[in-house]
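Here the complex is missing one protein chain, while the rest keep their positions.
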Amino acid sequence: MFSRTYRAVVTVPPLLWVTVFLLVPYLLMFCYSFWSVSTSQNVVHSWTLSNYRQLVGVHVYGQTLLRSMWIAARVMLFSLLLGYPLAYFLSFYAGRRKDLFYQLVIIPLWVSYLVRAYAWKTILGSDGVLNTLLQYVHLTKHPLEFLLYSPFAVVLTLTHIYTPFAFLPIYASLEHIPRPLIEASQDLGASAAQTFWRVVFPLSIPGVLAGATFAFVLSLGDFLAPLLLGGPSGIMISNIVVSLFGAAYNWPLGAAISLGMLVLVVSLLFVSEGLEKKWRFS
Amino acid sequence: MATLQHSGSGIAASAAATLLDMRQIAKSFGKNRVLRDISLQVAEGEFLTILGESGSGKTTLLRIIAGFETANSGELWMSGERLDRLPPYKRRVNTVFQHYALFPHLTVEENVAYGLRVSRQVETTISSQVEQALARVKMTAYAKAKPSKISGGQQQRVALARALVKRPQLLLLDEPLSALDANLRRQMQVELKSLQREVGISFVFVTHDQEEAMVMSDRIALLRMGELEQVATPREIYRHPATAYTAQFIGHTNLLRVQVSNRIVRCNSLSWTGDLPDGPALLSLRPENIRVASSPGPPALNRVRFRGRLRHQAFQGATELLQIECSDGLIFFVRTSARADWQGELEFEFDPGDGLPVRESAERT
Partner (left out) sequence: MSGANVANRRSPWLLMHALAVFAFLYLPIAILIIYSFNGAGVGGFPPRDLTLDWYRRLFADSAIWESVGNSLMVAGCAVAIALGLGIPAALALDRAQFPGKALFRRVVLLPLILPGIITGLSLLMLFNESRIKLSLLTIILGHGTALISVATTEVFAGLQKLERAQEEASLDLGANYWQTFLRITLPNLKLSIIGAALLIFTLSMDEIAVSFFLIGRNNTLPLEIWGRLRRGITPEINAISTIIFVFSLAAIVLWYRLRRSAEGPPEIAAELIETVVQGD
């Protein structure tokens, strides 16, 4: 029913914009990763594999990537452990207060990421709220130093930030489960636990996968929380990229690492999408 | 193959000038051929019903006339002008949609005024036209209401007013009564028909309900799997169905598979004389043309008699429909006036002249 002109008018502008500001930049990142920098710190536009050789050859990159993935995996796990029971509670037990609780989960999302990370810093610091509280009630004599500037602080902060992200798709998938299925399960003699493990949980797997993907991917690429709270032992892969684009001034190497991250993230998205399709029955 | 052997007998079609002319319209969605080679005319002031089961292509045909779909081949002409090249908003054709498609953010009044406003008419003439249109469908009292606040029947009237206020040459109605309950439906059938007479606009009405089609139409175009099965007046199509499908779809019928040789017609153990060409034939015999034999003994002249056992009896108010099984396995449907005490074996008779030869309906996929 829509004329050719109509379809052209709605298609061409976004297509052009997305090409110029998303596709071309990704391609450029690809190109950069095969260029190099001269001694006078100019980008040399000739093709070389040296960046990738460095990536494989220098251990700190691989180690940092592994550490980032380990941090991201923990964030993912904790976000699911916090988010799933919360979503289950809201969907099945909250009754009339469901909407209120739902909004209470959403509201922290509207508070700046940076500000929340900063708030954790004021809580965890050596003269921060937590340490002074512990000393105030005489639980400790000296401030606990491991709280701030450690992978622990990074995982804690990122879990705080990404728990709502894990919660949302899980909650949505639980809400989409037709309630008569629960009643049918009970009618057929299943206990509450059996109903959960045999009916509710399998049907919520797409949501779990989506939430897990969100938490993992977004925390994997984070560089602000490590800068603010991580200290030397909490450095993540993006921090290396940031320094390569900044003080270390090696854009091509930074581009190679970014591209590696991009490929990793996109393949994760594909895997999660494929798994989700398997678990989606309607 | 579609044959239009009865189309010439439509009274309206031959009497009045042709308004809409569909010429060999064909439409496919992917590999699915939804319409093939549809040629059909709508006369000025005619009430034409496109009747068919779901999936017969009737709604697609309507959407092609309205301009929401484009035919793969064929032409549409209206009053001597090529219609199918115009976008929907330039056609003097309006539609009453199946679920009315009233704009939820506009009031009843604004809905009716919509078509006039977008064509930039003067506000003062708009309001008087809207008033008239609402009065015509008796909805003046609800002018300021939002569509969600009025009943289905009322929404139906607003949809009608909204389309008619545009003074179309042709009004398309896509199963407009299907969402209403039975009583309201019957009432709206009468109202719609008299409204159509009053405004004198041609209506093309799509439905899957054969009774509705019979009640309302000047002519019925029966569509089956994308092809026209028969186009004729309701009486004609009932009395002279061209094909077995038509005979079965419109009313009840008994289809008798017979063998003719030398004007002797044989159907299992029954036989009678009849004016049919030699070879196999298919006859349609309406249940109301079979009677319970008045007195035992030899049949009256030109009557065929048979005996059968009552298998099922469906009470339908003034009449009832009996299902009779003969000893040779033949099954007949017989309509009689309602009587409670049919039992056991009974004797029936029919006039062989009522057994009308019909064509086998072609297999289509």
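Read from first to last, the chains carry the letters A and B; within each, the first residue is number 1.
What we mean here is this: a residue touches a chain if its C-beta (ideal position, glycine included) is under 8 Å from a C-beta of that chain, and two chains touch if they have at least 3 such contacts.
Given the structure is predicted, the values throughout are model-derived calculations rather than measurements.
Only one residue from A:Y113, A:F146, A:W197 or A:Y249 touches the chain missing from this view: A:Y113.
In the full complex, subunit B touches the hidden chain at residues 66-68, 87-90, 93-95, 97-99, 101-105, 114-115, 118-119, 162-163, 166.
As for the chain not pictured, it touches subunit A at residues 1-3, 5-7, 9-11, 13-15, 17-18, 21-26, 28-29, 32, 82-83, 85-86, 88-90, 92-93, 95, 98-99, 101-116, 118-123, 125, 127-129, 131-133, 136, 160, 163-165, 168-169, 171-172, 179-180, 182-183, 186-187, 192, 206, 209-210, 213-214, 217-218, 220-224, 228, 238, 241-242, 245, 251, 254-255, 258, 261-262, 265-266, 269, 272-273, 276.
One rule holds for everything that comes next: only the chains that are shown with their structure count from here on.
Subunit A and subunit B have CA centres that are 60 Å apart. Residues 1, 3 of subunit A touch subunit B in their complex. Across the complex, subunit B meets subunit A through its residues 67-69, 87-88.
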